Each structure stands twice: as structure tokens, then as C-alpha cells.
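Below is one structure, written out as C-alpha cells, with a few remarks after it.
Shown here: the complex without one of its protein chains, the others still in place.
Labels A and B are assigned to the chains in the order they are written; within every chain, residues are numbered from 1.
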Amino acid sequence: MNACYNCNTCPSADKPMEEYIRHLPRETSHHRVATQKTKCGFGLQGVCCRLCANGPCRITPDAPRGICGANADTIVARNFTRAVAAGSGCYIHIVENTARQLKNTGLSKGKIRSEKALDHLADLFGITGATDKWDLAVKVADAVLSDLYRPEYEPMELVEKLAYAPRVKRWKELGIMPGGAKGEVFNNVVKTSTNLSSDPVEMMTSCLRLGISTGVYGLMLTNLLNDVVLGDPEIRMAPVGMNVIDPDYINILITGHQHSLFTYIQDRLTDEDVVAKAKAAGAKGFKLVGCTCVGQDLQLRGAHYTEIFDGHAGNNYISEAVLSCGAIDAVLSEFNCTLPGIEPICDELKIKQICLDVVAKKANAEYIPYNFATREADGEKIIDEIIDAYKERRGKVPMNLFPDHGNKNTLTGVSEGSLKAFLGGSWKPLIDLIVSGKIKGIAGVVGCSSVAYGHDTLTVELTKELIKRDIIVLTAGCSSGGLENVGLMTPEAAELAGPNLKAVCKELGIPPVLNFGPCLAIGRLEIVATEIAAELGVDLPQLPLVLSAAQWLEEQAIADGAFALALGLPLHLGVPPFMTGSKLVTRILTEDMVSLTGGKVIIDPNGVSAADKLEAIIEEKRKALNI
Amino acid sequence: MERYVIIGAGAAGIAAAATLRDFKPEAVITVLSIDEHVHSRCMLHKYLGRERDVEGIGFVAPDFFDKHDITHISCETATRIDTAGKTVYFGEGYSLPYDKLLIATGAGFFIPPIPHFREAPNVFGFRDLSDAMKIDEAFGKGKRVFIVGSGLVGLDAASALCERGAEVTIAEMAERVMPLQTDDYAASVYQKAFEDHGCRFLLGIGASDAVVDGAGNITEVILSTGEHVPCDFVIMAAGVRPRIQIAVDSGIAAERGITVDEHLRTSAPDVYAAGDCTGLSGVWPDAMDQGKVAARNMAGIEEVYEKPYPFKNTSNFFGITMLSVGRLDQTEGAEVLVHHTPTEYKKAVVKDGKLTGYLVLGNISNTGLYLYLIRNGVDLSDKLDHLFQLTFADFYGINEKNGEYAYAR
Partner (left out) sequence: MKRIMIDPAKCDGCKNCSVACMEAHRTDGGSGVYTLDLTDPNNISRNRIVSDGKGGYDPIFCRHCDVPDCAGACMSGALVKNMENGLVEYDEKKCAACYMCVMSCRYGVPAISPDRKRMIKCDFCAHLEEGPACVRACPKGAIEVKEVGEWSDM
């Protein structure tokens, strides 16, 4: 390879990857960390207001109010609520498309991979009288869609059916039962516009409503609906990292969150006639390479897709590196986190970019909107264009493979269902381990990957510290991508755990960090927690359970965080969500929330001290439960 | 080896000594002072208020003389200068020959010719450390203080003694406190603050006589109104006079102050004068400046002393801060602008597009440029719309040579 681009990249927890990126001949996000090192202090604190033409207004000792009179509390609350609303909108968009996919599958009597999952949903929703599984699928999807489309002033019906009863009771007391999910987003966008709400407390309350609709629909239901169409997760071992890329195939990198939009194409790519086309072009066939959350979801369900799915290469901030390997021929994207930074790389390396959803339209991607009715013709077009790209680029662009990256034995496929099945169909064995102290508690290390303060560095450090303290870690989101590439989800990682957890892992042959897949699977963690709480007869805040979105990145993560707070869980964040400019908002999130929902935000950029704090909370909760 | 002698260790004397040493590394420099410790008279109230000890009110490092290799003869009074024989006489017949001499004797408090006041042992000034020490001693015997004059010196003494629980009465001939620096509003704010701390003001009233005890100590001040105010001692703060006695006694020309030319030379060869004794200005920065300029001239660097701009002051009593520059009282043919909000009070006097007076009561941060604008007669006719918000950005320029600023706009 040629000389490195500028050899100035951010650190990564994944040291081989750090080396690989540092030596790349082109710029990546890891390089841009240095050039964006200077942060705006007002922005960091959330006290820059750009809501009107009088602005931007910034808060200083000489200027404690914006021109309109908004103080730091109002400005921070408005910015924060806007972010939660936007993040909620993202997840609601995902669940909407997922439900539509299920409905269309039902209407067209398409392939239903898990009738068990469908029946489970029908049970939860209380749907009876369906004529067949397809009709049931339509009814289930309609129940979800009609809730999403309700006006904001009409409560959604499924919340009470899906959420844990003691939580629903508390939410009703607090008046935070959400109305129609899209209406909630709409309402909060309005509320936080110019010279509308100035009430920070009301806005923070709204965030909890948004958090509930995000969590119950965007997270929980998206998973369950996808299980029907895409198949239930099954625990298995899989390769992760850049070693999954096989240059002999036509490789398609998938990025996004809406796995069901790939349903047709991922089946079609293994059909004989399509494979024949690939062979005619000189490849062995097609492979999908996972990246971002949709890759995680495919990996989670990988048992159903062994032929087409190569494996998960890494998280969002690996995508630029993955494309740089030269063996990726196309990027098929439908949502975030599809970094704009991949565009010049795709251009340079002649990688075809196709986008299936306009909300994630990349500037240089061809837009082929996903349309259930025309999916077959569209699919053929996409396949042909990718084959063309393969022929056009192979042999002409340099290869920079990284076959040693990652590992081959990461445990994947963990879900509320597969884990329970693994434990023998009951949570009791896990509860016993917790009660006996062999597992001190559970930490969900979830959310994103970020690079500004190091790529996955805090996520990995915190996770290591937690397992060292006999706290089992469950992951969901891009945090999983970082953790699996450094080997923490291999059974060998048991050696890094504290003595008790290590013994448990060895006995069961599992790693101390269990991967639930995409960020959407935070909803699965919630189901696990709820089922355990129900079995114990306690409410969620009483469990020795903590959450960390150590390297939260985006607005969706803030909406997820609002869900965590509504659930009453302690939530650790590595950097504050642009809130510290307001003493009031900071106090609400970090202190007052305890008396409202039981949750609270803990800010700590240090893995060791953050783990200390989370461990202390777990111990406190154990004590309260007399275990 | 050249011999430099400086009489006085105040702002001018010390500034001159340090400057001389910069230019004359080899010369013999001697400073002769009445006081034992070099101290800032502007901090006497800190000493009197027991906030600081003697060392705490010094304005140079304790090793100043050692470090600069300067001889300090303290606790001695210069009595006469033999300008022909180039010798200073001090104390009990000691003498000190010089090649160049600087008189920096400062100014002393002034006692108006009120019966008993000039003779009474319990009437003190508040100019030197020795004054403060005497007041401190008197305060040990009685806490009823009568202060004549409510200028900065009188209020300094009052604020210090108030903090120590004195019962202070201040007589002021003018109709408001700090008449030279304030306007009626600013004066009322300060008056109230002092009253809240236990001071009593008698405005438009003077002392006209006194009742004394057997030892000649004033026990009651008789006011111009005829009222008797009992007191334990009196502080005179009704003005100062340049200390010119040594010049007069030595045949050096002096009127109100020691007469100096533009190089700060007196009428006697190789004798210079700087600071309050020249009567050119009564504020610290000017005294420092004069000391430096005189020193450079003494060292052979010809430098013209730019006429000082004496109408400037800041005050800080009980946390109430004020900046007062220019002539707020001269408003004939001028426009007076006032900016008054619950938290700020500012007043500007503008004549022919130029600022001639400016006062800020409250937050005086970043207001230094107003003195420059007044002193230099900067034309502000295009900036009158934001006269109270001027910053250096209104005049922004950069000195390309050294990166400092320069007035450009």
C-alpha cells in the first residue's frame, strides 16, 4: 500500500484495526477526530440556541439569557427534547416499515419464518379469530400501525399489553402514557420550536413519553415483528471482523436498521439463477457483509442465513475501513449509521452505492425506493447493477484485505427467547446464579460506537471492568460490534471475568459478554429484565440491573436513554447529552428522576470509576432485595 | 561613580529608584525616607482596618532594596539641601553628597485654621503609616471618631474604622460625599452604604471650633451650625498640600508645589522633583509616572514629561465600585447623558463630539478606555449612539511591529 493518509488517527479499543486504519491511504472518521478536536463549549453544554434568526444565542456570565429571554434551562431542555423527538422519529420510522413489511407479507401470503413469534405477538395483543397465519400477520401488523398513526391525544393501546404492569402503573401516575407515536414526535417538534414551550420540566416529562413510545414500539416491537418475517435468533458461534470478507464473492455491505427491507433480496441472492449470474461474472456467488445494526440483526439470525451471510465485519466506525479492503463491491443501505464518509471511498474504489430508503439517501447513491409491490423487479435491477459494479471494479482497484482481523468464534444469536431456551426454558438458573452471587448483577452495555474520545475505548474498558466485578454484560447496538471484534464475546474471554463469573461461563461454555445484536435489541434486554422481575415479583428499578450507553452517538441513543429512564434504570453515559449548561435539566436527569421513575443518568468518561459506580448501584439493589 | 539620592519612598521615589537602576547599573543609589517601611498610602485603610499588617501594605517586594542594590536610609527626615555643595542634610547633622537628586516628598494633610485643631494632639491626618499607627493607638482609647472631609481619604479612614465598630461622624463642606468624584446620585449611593455601616454624615457643614480638655485634646467638635459633637479624636481629611518645606528652606523655587520644568527639573542644578510634591497631580499612577520620567532624565535620557491628566479616580467601598474620569462638574455647553438601570449607573459629559467626563457606578470592568478617550480628546461624534457600550473594538487596530494594540478607528 501507499503511504498512510496522515498517520494521525484516534485510538481504538481494537488495536489491529487502529493500525489498519492508521495506514490507510485515505481519510476516515478516525482521521477527522484530530481536525475536529476543538469543540464548541456552548454546544457541548447545550446552551447554543439556533431556533430563530436572532441567534445563535449563547449563554455566558454576561449573557445569561438569549435574546428572546430563554435561559439556559429552557435552551437545554428544548435542544434535548428536540433530540429525543428526532431519535424517537427514527425508531418509529423503523417499526412502521417493519410492520408494513409484515402486513404486506401477510397480504401476499409470503414467507413467515417464525409462526411461533407470530403467535406470541397475537397472544400479547389479544388477537383472536384470524383465518390463517397470513391473516394473523395482517392483524398483528395493523394493531401496531394503528397505534403509531393515532393522534397524540389518544393513548396507544399496546403499551399496556406489552409493558410491565408495575411500570404502566407508575407511568399513569406520572401522566406519561404516550399517545400515537408519530403524533408524539410531531407534538414535541412543535413544542420545541421558536417561542413555544419554555417549561423545562414539562419538556423533560415529554421526553419520558417519547422514551416509552420509542422503547415499546421502536425497539421491542421491531424485534418481535422481524422475528416473524426473518426468523428467531438461535445461539451459535460465528466469525466477526474483517476476516469474514471473502474476495472470491461479490460482496455487498449492508448498512442500516431495517432488516426486513432486505428480506427479498437476501433470499434471492442464493437462488441458482442469480448465483449463476455471479459465476458468469467470475465470482463464486454473492455474500452479504454485515456492518452497523442491520449487520448485527443478520448475525443475530445468522442461523437462517448461513449461505448468504458472511458475518459481521464491525460497527459504524469500521465501515470506512471495511470498504477500503477492496473486496466490497456495493453498499446497500436503508438507514443509519451510513456515514457520509463512505462516499468518497466508494467513489474512489468504484463501489456501487444503492439506497433503499429516502431518509438515508446518500448523496452519490442510486436511490431505488423499497416498494413491496415492485420488490422483485427492483431486486433484479439491484442485483444486475451490483454485478456490473463487480465487473467494472475488480482487478482495477487495489486490494487491502485484513484476513487476520477479528475472530472466528464469537457467540451470537442471543435473544430473550434463545437465552431462555439455553437456560432450559426458564430464567430460574440465571436468577439462582444472581441470588447466590455467582453473578453479581447484570449490565446492559448498549448503544453506539463513537470515535471523538477513542473508538470503542470506553465501551471496551467499562465492559472489562464490569465482568472483572462478576457482572455479566448483555449488549445491543454498535457497542456489540466493538466488543465482539476485540474478542469479548468468545468463550475464552471468560478468563477476563471475575472468579465467580468466570466459573459460570466455563461451566456453561459461554462468554461473559452476551450479544443481543442491534441497538433495537435493547428492547430484547427489556423483555429479559421484565421477565426476571416478574418471576421475582419486583419492579424493574429493584433489579440489580444497570445500563450503560458509554459511547452513545446519536439522537436515537438519547431516545433509547429516555426509555431506560422511564423503565427506572440507572443509565451511564460517557459524555453528557448536551445538558450540563442547565443546572435544572442536569438535576432532573441525574437526581430527581430517581423519585419519579427510579432511573437516573450517571455521567462518567472513565471506565474504571464508571464501573465502580455501577457496581455500587448493583450492590445497593442486591442489599435491598436481601440477596 | 555617580551618586543618586532620592528623598522619599512613595510611589514617585520608588518608581524612580527602580528606573534609575535599570539605566545605571553601576551607580550608587540612596533612598532616604521618613517611614521605616515602604508602604502604599492607598492601602493605609487596609492597615487601619486590620486587614493587613505593615508588610501587607508594601507595594514592593521586601527585598526590593537588596535586589536593586539600593541603600535605604529609613526613619530619617531630610532637613536641607546644599544645592551648591550638592549635599543633602538629614537627621542630627548627617549628610549625603549627590550628583543628582530627586525630591519626592509627597504631600501632607492640611489642617484648616480652626481654633484648637492645629494644636490638639488628638487630631490626626491619614496620609502616612505613622498617621495610621497614631489613629490605631487613639482608637484603643475611644471609638467616637470625627472626620473632617468626605473625600477618598476621609472615606478610606471611615470605612476602615466602621469595620472595627467605630462611631463615625463625617463633616463635609460640600452638599454630597466625595464631591470631586461623584454626582448627586453616585454620592447618595455611597452615603447610604456608609450610613448602613454606622457612619453619620453632616453635609454642607463644617467644623468651626472645638471644646478641649486639659491636655488640649478635642472632646467636642463645634459645628458651623453651633451643634456640639462629642468625639474621642479627629481625623483631618480636608485636603493635602505638597510637601515643599525642604525646597523652600533650600532656596529651590516653589509655589503651591515645587516648581519643575518639562523635564521635571527644579530651579536648582541636578535637582529634580516628582510626585505629589510637585502639585501636578495627586493620584498614584501619575506619581509613578513622574518618578520614572524624572529618573530617565536624571540618567541622561532626555524625556519630556507629558502633562498629567489628574481628573481620574476609582473607588471601592463596601464592594460598591465607581470609576470617575474627566470633569463631570463642567457641563456648560455640554450634553449630559445618563444611563440608569436597576443594576448600572453611567453618566457621560459630551462636548463637541468629545467626551469630557465619564462616570460608572457598579461594574467598572473594561472601562479603562474612557480615560484614554477623554485625555486624548478622541472624536466620538460617530459613536455617540453607543457611548455607554464602547469597547476597544470601536477603535481596533493592531501595532504590526510588536503585536500590541493601537487606536486606529
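Here is the rule we go by: a residue touches a chain if its C-beta (ideal position, glycine included) is under 8 Å from a C-beta of that chain, and two chains touch if they have at least 3 such contacts.
Values in this document were obtained by computation on a predicted structure and should not be read as measured data.
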Option touching the unshown chain, where B:11, B:120 or B:135 are the choices: B:11
Hidden-chain contact residue, picked from the options B:323, B:348 or B:387: B:323
Among B:71, B:95, B:130 or B:363, the residue in touch with the chain that has been omitted: B:363
Of A:59, A:283, A:354 or A:483, the one touching the omitted chain in the full complex: A:59
Touch residues of chain B, complete complex, unshown partner: 11, 22, 40, 42-43, 46, 57-61, 283-285, 288-289, 292, 312-314, 316, 319-321, 323, 325, 363-372, 391-393, 396, 398, 402-405, 407
Absent-chain interface as seen on chain A, which is shown: 38-42, 44-45, 47, 58-62, 64, 72, 575-576, 580-581, 583, 603, 605
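The criterion applied here is as follows: only the chains that are shown with their structure count from here on.
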Centroid spacing, where centroids are CA-atom means, of chain A and chain B in whole angstrom: 72
